[in-house]
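Handing you a structure now.
All protein chains of the complex are present and in place, except for one that has been dropped.
The block that comes next holds chain A.
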C-alpha cells in the first residue's frame, strides 16, 4: 500500500448525496480477478454514454477535473455494497482522498486498506470545500494527514479527526495482516480457550 502523508491536488465537486457503490463502479466491472485497471470505468454510467462516448457534463470529464486527486462529495458517500472495487477504481483513476459529511462504514474502511484517505467534515466545512472545488483546476486543495488539516486554494484551513491506528497505517503504508500476525500467540490462546467454552463454533 502506498503511504499517504500530504497531498496537494485538484478537488472535484460531487455534491450529489448517497453516491453508491453501483455508481462508483457498476457490477459488470466486478468480474475481474485483479485489483488494477478499474479507473477507466470509475463512475462508468455517469461518465459515458451507451456508445462509450463521454458525457460532457460529468465532472470528471471536464478539462479542469480530469486529473482530480480529491473528491468533495455529498452525504453518505460509498453506500451500498462491500465491493472493494470501489476504492480500487478511485485509486486507479488517481483519487487519493474523498471528503464528505459522512461515509458508509464498509466503504470508509475499505479506503484505508488501499491508501485512500476518507475525511469526514461538518456540513459547513464541506460547503466551503465544495465551493472552492467548483473554482476548477487552479483550485488545488492540500490535505495534510500528519497535521490532520485540509486547506483550500485560498488558504483557509480546517482540522479533521482520524482514528489513530488507521492514521499510523496510512502514513507508514503498513500491511494489516503483517501487524496482526505479530499477535499470532494471542489468536492461538483464544482458539484454545474457545475450543473448551464454545466447542461447536
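Following the convention adopted for this analysis, a residue touches a chain if its C-beta (ideal position, glycine included) is under 8 Å from a C-beta of that chain, and two chains touch if they have at least 3 such contacts; residues count from 1.
The rule is simple: contacts and distances are computed from a predicted model.
Chemist: Which one, "3-isopropylmalate dehydratase large subunit", "Branched-chain amino acid transport system substrate-binding protein", "ABC transporter permease" or "histidine kinase", is the UniProt name for the chain you do not see?
Modeler: Options "3-isopropylmalate dehydratase large subunit", "Branched-chain amino acid transport system substrate-binding protein", "ABC transporter permease" or "histidine kinase" considered; the missing chain's recorded name is "3-isopropylmalate dehydratase large subunit".
Chemist: Have a look at A:30, A:64, A:128 or A:147 and name the one touching the chain we're not showing.
Modeler: Reading the full complex, the residue touching the unseen chain is A:30.
Chemist: Return the single residue from A:17, A:64, A:128 or A:147 that touches the missing chain.
Modeler: A:17
Chemist: Since one chain isn't shown, list which residues of chain A touch it in the complete complex.
Modeler: Residues 15-18, 20, 22-23, 26-28, 30-35, 45, 50, 74-76, 79-84, 87, 102-106, 109-110, 113-114, 163-165, 176-177, 179-181, 183-184, 186-187, 190-191, 194, 198-201 of chain A touch the chain that is not shown.
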